[in-house]
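Take a look at the structure set out below.
Only one protein chain is missing from this complex, and each of the others stays in its spot.
In this document, chain identifiers A and B correspond to the written order of the chains, with residue numbering beginning at 1 in each.
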Amino acid sequence: MSLRLAWRKSLNVFMLSLTGICVLITVSVLFFILGYLVYNGGKDLSWSFFTHLPAPVGEEGGGMANAILGSLKLLLLAALFGVPIGLLGGVYLAEFGGRTFPFIIRYTADLMNGVPSIVIGIFAYALVVMPMHHFSTLAGGVALGVMVIPTVLRNTESFLVDVPRSLREGAFAMGANKWKMIATVVLPAASRGIMTGVLLALARVAGETAPLLFTAFGNRFWSPGWDQPTSSLPVVIYTYATGPYEDWHKQAWAAGLVLLGMVLVTNILVRAFLTRGTAYERT
Amino acid sequence: MRNVKVLCALAALLAIATLATAAGPVLLNAAGATFPYPMYSKWFDVYHQAHPGVQINYQSIGSGGGIRQLIDKTVDFGASDGPMNDDQLKQASVPILHFPTVLGADVPSYKIPGVTAELNFSPEALSGIFLGKITKWNDPAITSANPGVKLPADDIVVVHRSDGSGTTYIWTDYLSKVSPEWEKKVGKATSVNWPVGLGGKGNEGVAGLLEQTPDSIGYIELIYAVQNKIMYGRVKNSSGAFVKAELASVSAAAAAAAKIMPDDFRVSITEPPNTNKAAYPISSFTWLLIPGKFSDAGKRDAVKDFLKWMMTDGQQYCEPLAYAKLPKEVVAKELKAIDKIQ
Partner (left out) sequence: MATTPNAATPADIPGPTQTLSRRWGGADDIAHVITLIAAATLVLIAVLLVYQLWILSAEARTKFGWHFFVTDTWDPVAGDFGALPFIYGTLVTSLVALVLAVPLGVGAAIFLAELAPPKLSSSLTFVSDLLAAVPSVIYGLLGVFLLVPVMRTTIQPALKATLGFLPIFKGPSYGIGFLTAGMVLAIMIVPFVLSVSREVLLAIPRDQREAALALGATKWESTWKVVVPAARIGIFGSVFLALARALGETMAVTMVIGNNPKIAASLFSPGYSIAAVLANEFSEATGNLYLSALIELGLVLFLLTFILNGLARLLILVTTARGSGVLPS
């Protein structure tokens, strides 16, 4: 074997192993993060963490009950604002529409997807907090909802477009008109994919901190209704992690574990659900 | 049909969430200084236990934030350790009343590996460090005040506030009084153009950075240093004595001011005159910023009641948290001023 060939062969093995190492590094980071959070956060997860309100600064025994409820309320609002608009918009793109307007909508959706979440927070501040003259769960919900819309819209469109023509034509052949075809045949056929998209979008906004900093603000107590500031998991993690109190740090780890757990479990379940099969034969 | 069921479920959830947590209590939102935050969080908690119908949600975002949110009317009242200046008062649409709540102190806190002694700082040392002119711990300006303490030749890591802060106001107010160079170059305000250093958000953030960064020095409110067991030094006052921040020395600083307290309660007590030997030179009142006019009678009455409680029963909680109580003369004046709130 000539020297050159030997060199080429060993380079081949070397470089390909390097790429394998790249994958190894990437994958192990995730497991490391998860493992560390489980280790550090798990030991401070307690019943009081889930049920108590925050204690006065410097005292032990506080919990994050209001932050957990706050996050859930914010997610509910985000879903209410974002999902119908995104869903219907996706239907428009896939089923109606022509050349220019759908192009504008798709472009805008991609644009909005790329906007940093802090800028969306500024937007929600100007739109909701300033006229209302206080911070509120509503403002936070609007900010998160704005982030949900483009994701759900593009996702809905993509799954609707995937539904084979034969199903649509079959519906027409049975005498259905357009909206009936969409509502009773196409949407159900794509429903699995659409649901996964919605859940993934919600899982993503559940972890967002920046847009909540000056919309939902924060609250040491329960936040009744929708027009008062509210505590939320990501914001509390940020506040406690950057503070000096050891008790706060422990709570931040525990909360981080809860948040990460929620997000990862949603992602895993939802994607597994999607790949298990669809309601029709994919052509 | 399934979609209708989903919608009904969502609507039910919404109703439950709204009703379950909707309540009739008076909800007050406040924001501002981190300097008195341990005190306020204790007070609001105790007050809420005693008056379950009133809930005061205080967010510690810095005095600058408190002033701004108050002017924007996104909170019901604010808190600051730097009094509002005339420009800011003009921006508010209603008159704002300042109510001193407690006395606290900015302490020079440090974390130097191997140093467990309490250091003495002269005004020249402090202004030099924060101006970036004194860069090493074993600089003569520091070592001359600390004979017998071995200071390393390490670089000093300055930590300051990254947000608008009354604690900063107090610190820069003091430095402006003791260092003409500081006054010219940087000035005093809640947010300044720092010559050097790392920025932390809130007293909490600065304390957090101090804990984690060796060779660091920063200014934080006394209780943050105490609660987190961060070392803090003595400061030389104008009579030449090195004084440690504690209840007695902080109260001493306020003693003279108490007798000549202006009607609007805006006063600075840093660097008291040299007749006051026991005074800690970087002390300050901290104020609640209360609008003079409330549109909601329930909120107004709750605020007035809280203020009265705070000045009387509430003061018993100060000293365990290392804040000095208000002087008697100031309390008397404040109780009269509460009536100005409409």
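As a working rule, a contact is a pair of C-beta atoms (placed from the backbone, for glycine too) under 8 Å apart; a residue touches a chain by one contact, two chains touch by 3 or more.
Keep in mind the model is a prediction, meaning the values are calculated, not measured.
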Among A:45, A:64 or A:146, residue touching the chain not depicted: A:146
Sole residue of A:159, A:214 or A:245 that reaches the chain not shown, by the stated touch rule: A:214
Absent-chain contact - pick from B:197, B:218, B:272 or B:291: B:197
Touching residue (missing chain; options A:45, A:67, A:93 or A:139): A:93
Contact set of chain A toward the excluded chain (per top definition): 8-9, 11-12, 15-16, 18-23, 25-27, 29-30, 33, 36-37, 84-89, 91-93, 95-97, 101-102, 104-105, 108-123, 125-127, 146, 149-150, 153, 175, 177-180, 182, 200, 203-204, 206-210, 213-214, 217, 234, 237-238, 241-242, 249, 252-253, 256, 259-260, 263-264, 267-268, 271
Contact footprint on chain B, counting only the chain that is left out: 61-62, 64-69, 71, 87-88, 91, 155, 157, 162-164, 186-187, 189-194, 197-201, 209, 212-213
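Note that in this section only the chains that are shown with their structure count from here on.
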Distance from chain B to chain A - Cα centre to Cα centre, in angstrom: 37
Complex contact set, residues of chain A against chain B: 55-58, 69, 72-73, 76, 79-80, 129-130, 133-135, 217-226, 228-229, 239, 242-245
Residues of chain B that touch chain A when the two form their complex: 10, 13-14, 17-18, 21-23, 25, 27, 29, 31, 37-38, 41-42, 44-45, 48, 55, 57-59, 72-75, 200-202, 204-205, 207-208, 210-211, 223-224, 227-228, 230, 321
